[in-house]
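One protein chain is absent from this view; the other protein chains keep their places.
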Amino acid sequence: MTESLLDHYRVMWRIRLFEEKTRDLKVRGDVSGSVHLCIGQEAIAAGALGGLNRSVDVVFSTYRGHGYAIASGSDLTALFAEILGRGAGLNGGRGGSAYLSDPDNNFFGENSIVGAGAPHAVGAALAGLFDGSNRVALSAFGDGAMNQGAVHEAMNMAGAFGLPVIFLLENNRYSELTPITAMVGDVELYQRADSYGFEGIQIDGNDPTVVLDAVRSARDRAARGGGPTLIEAMTERLVGHYVGDVQQYRPAGEIDDAKTREPLVISAQKLLVQGFDDVELKSVETQERDRVASAASAALQLPFADPATALEFVYDS
Amino acid sequence: MTESLLDHYRVMWRIRLFEEKTRDLKVRGDVSGSVHLCIGQEAIAAGALGGLNRSVDVVFSTYRGHGYAIASGSDLTALFAEILGRGAGLNGGRGGSAYLSDPDNNFFGENSIVGAGAPHAVGAALAGLFDGSNRVALSAFGDGAMNQGAVHEAMNMAGAFGLPVIFLLENNRYSELTPITAMVGDVELYQRADSYGFEGIQIDGNDPTVVLDAVRSARDRAARGGGPTLIEAMTERLVGHYVGDVQQYRPAGEIDDAKTREPLVISAQKLLVQGFDDVELKSVETQERDRVASAASAALQLPFADPATALEFVYDS
Amino acid sequence: MTAEQTVVTYGGAVNAALTRSLDERTETILFGEDVALPGGVFGITKGLQSSFGDRVFDTPISETAILGAAVGAAMMGRRPIVEIMWMDFTLVAMDQLVNQAANVSYLSRGNVKAPMTVRMQQGSQPGACAQHSQCLEALLTHIPGLRVCVPATPQDAYDLLLAAVWCNDPTIVIENRNLYFGKKVTIMVGHDVQEIGGSITRHRGNDVTLVTWGSMVAPSLEAAEILEIEGVTVDVIDARWLNPFDTLAVCESVTRTGRLAVVHEATLTGAFSSQVVAGVVEAGVPLVAPPVRIGSPDTRIPAAPSLLGAVVPNVSTIVEALRRMVTRED
Partner (left out) sequence: MTAEQTVVTYGGAVNAALTRSLDERTETILFGEDVALPGGVFGITKGLQSSFGDRVFDTPISETAILGAAVGAAMMGRRPIVEIMWMDFTLVAMDQLVNQAANVSYLSRGNVKAPMTVRMQQGSQPGACAQHSQCLEALLTHIPGLRVCVPATPQDAYDLLLAAVWCNDPTIVIENRNLYFGKKVTIMVGHDVQEIGGSITRHRGNDVTLVTWGSMVAPSLEAAEILEIEGVTVDVIDARWLNPFDTLAVCESVTRTGRLAVVHEATLTGAFSSQVVAGVVEAGVPLVAPPVRIGSPDTRIPAAPSLLGAVVPNVSTIVEALRRMVTRED
């Protein structure tokens, strides 16, 4: 069953509001450690999960991955709890904002080493050739990660073996504080797929329907044995690289401009054209705001991770 | 001054005979450790050095690099001595066959980690932007190395910064014992340069004149600030990956076929067309055979590296 | 499978363990550079692709992708066995072991595992260059979350590898190419797979405890024989597993002998021997002489045999060091 734009709109609001709440919690000191928000990039996670077969497919993201957890269906309270260092967090507080995962929802997690998750997706896809799952593995990463050896090796291997991997490149134009245009000789990153012998496409990453369609057709091809796809989803970060980044490096007006074409704005416009009215859209937002707020409050009530458990599970036995 | 085909023919014989002698020395037990011969690939080193400005340009090769040392002008006795573990070897016997260098001749050496020399060439080129040398750096490596993260990162950085680097890919169709065609999704490796925003070309790597021309024009472009070039020189290994490799993995007839188009054969044919006669060509071979033989005998007379020196120069002081 | 005897080299024992793993654990897959069609640069994986088909395959020269794919496949429930041709090459891909494989169980509180086995071989050989000669076990024994073993005999090459494959932690098996083609010996195969861990005392004595592993087991045993003639008896403990390390056996022996020597091929500063020494003295085991560590001096490893001979410990350096130790007055 295909998700409708309204479904996406809801998920995107959920992500947006989750991220805003996380920022607030960080600013007021409830969250320790770096937090990387995906504000402005919600359409990619929301659309991508819609294009997968969620019962078998698996997702690997980066530290900027709260949106993937949410779109994968993670419990919001457990997600907040993780970020807040609570024992009931998705990972018992061990991962934190930048390294969380939710294997029960096939989200094999964030990764805080740039590019390091791409080979995991290759391995997950490989595994699927033997375990009968017909799994497709999706690896999401940023533009800057394209310059990391791990991503190259992963793409080459996936291409050589024709593996069912979707490489989802979220091009938000910056790698931390540095514009990607200065760090590559050819800015059309999707074209790198040619080198590896598979298809690369560039899409509007702010439209969840476009993302869904691209991921779905990549998934179909992969499941048919047609090999990997590189999808370059163009988007923009509406916030800093991390909470607290003052973004002096961004040209004046860039973010304001971006706000005119950000996912929630263009989806709302389309939904209005489809016949929904402001009240209906507003009620989506309100419902999600409530949902996020109550998850955050619930998480804040939870006890901090128990220090006595800190040394458990380093090894299997 | 451009080297003539006869000059190349001489250098190629020197390399060939050096390699054959090295093989003999290995087989009869005078050489310890792995030896990787460039028999069949001599035109690349010979042609490449002809295309560089040897007073400033620098070369980085792989373990299959005796040809680069010879084409760079290394003393044959010192080269044999190195391979034979003698104190008077190019590196005092510390490097051996697979990790030797001759900085006095701008040969910054072999490297036995696949792909690891490519970033060094990037750094050498970078250095040239600051030291007034207008140096061009050449990095030679194999087809298999194209799948190593280091080569990707080096090419991307060189492309992004427009650095004067020549990436010289010796495609001998095998990575050790495995055909490259099985290990990439697109066998046209030179096309990867597109991704990095610079030019890639594929050439006949068995013709030294073709190699020289390609390297020279890449050098000219690089020196003019036109950035890097990837040259894919197609060639064939007429021998095993290492001395002793029985090559069961190679299809019957492959090597015999290759012998009909190998560098010495096609250069001899061209020289005959140019008006040289068999006697002249034979005399080149004979002179080089004598030169190599006497270098080897001289090297065999030299004392083994002095154990008392084994711990010197780990640090500067 | 029934227990039986077979006559194999160390390399053959590795092959037998891989065969059994692929046979009994259908979730295993085996991959690496040149391992499938050519059967490995050392021939160790010969015949496996023809026996097990697609489950055994060659890879590009991409150590990060190899190890990373192993992590990903392991997370999905496969039990990958991969080969890194030389331990020196792990250095291009350490991230996948340290930041990735080692974190899987901890981060997920045991809900996800990375039951992968990484075979590699290390050590020097005359003529091998400085990038193909290092003993780097200390880089991995410092990493919580990884298991590390160093089999020294054909029997252990078989048993430890099986234990590694059966184990649910990411486990590194460090072989040694000098041992691959040693003489054929009779080993037991087909018996129950052992748990990871546990040392083995290969020679008994009361004067000195010598702890060693890998390539230095054989010279240490030779040294023990020589010293025995001189009246000095040595407990030679082949540690086998560096993680988990058999501290108990070592401390028990040192309690008896009062003297500790640790012998390995790796360069000395920060080698795993320093951990062994520290472990014993921290435990307060009384010593009658200062402990001695015998390894390569802190140098890069030269290719020339004459130079290499001045670097790597051998029977006589071990004998001399132990002689000095037992005659020393404190």
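Here the chain labels run A, B and C in written order, and each chain numbers its own residues starting at 1.
The criterion applied here is as follows: contacts are C-beta pairs under 8 Å (C-beta built on N, C-alpha and C of every residue); 3 or more make two chains touch, one makes a residue touch a chain.
Note that the structure is a prediction, hence the values are computed from the model and not measured.
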* Asked: Considering the full assembly, with which of the depicted chains is the omitted chain in contact?
  -> A, B, C
* To do: Write down which of B:47, B:95, B:208 or B:227 is the residue touching the left-out chain.
  => B:95
* Which of B:108, B:190 or B:242 touches the chain that is not shown? -> B:108
* For subunit B, the residues touching the chain missing from this view -> 58, 60, 91-92, 94-95, 99, 101, 103-104, 108-109, 111, 113, 116, 118-131, 133, 135, 137, 149-150, 153-154, 156-157, 160-161, 312-317
* Extract the touching residues of subunit A with respect to the undisplayed chain. => 31-34, 63, 85-86, 89, 92-99, 111-116, 144-145, 147-150, 175-178, 182-184, 248-249, 304-311, 314
* Of the residues in subunit C, which ones touch the absent chain? -> 64, 88-89, 91-95, 98-99, 102-103, 106-107, 130-131, 134, 136, 138-139, 141-142, 144-145, 243, 245, 266-267, 269-275, 277-279, 281-284, 287, 290-293, 298-300, 302, 330
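Rule of thumb we're sticking to: only the chains that are shown with their structure count from here on.
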* Which word fits the touch map of the chains here: line, ring, star, complete or other? -> complete
* If we define chain centres by averaging CA atoms, which chain lands farthest from subunit B? Would you check? => A
* Asked: When the C-alpha atoms of subunit B and subunit C are each averaged to a single point, how far apart are the two points in Å?
  -> 36
* Asked: Between subunit A and subunit C, what is the gap in Å from one C-alpha centre to the other?
  -> 40
* Residues of subunit C engaged with two or more neighbouring chains -> 59-60, 62-64, 92
* To do: Would you give the residues of subunit A that are in contact with at least 2 other chains, written as numbers and ranges?
  => 149-150, 153, 156-157, 160
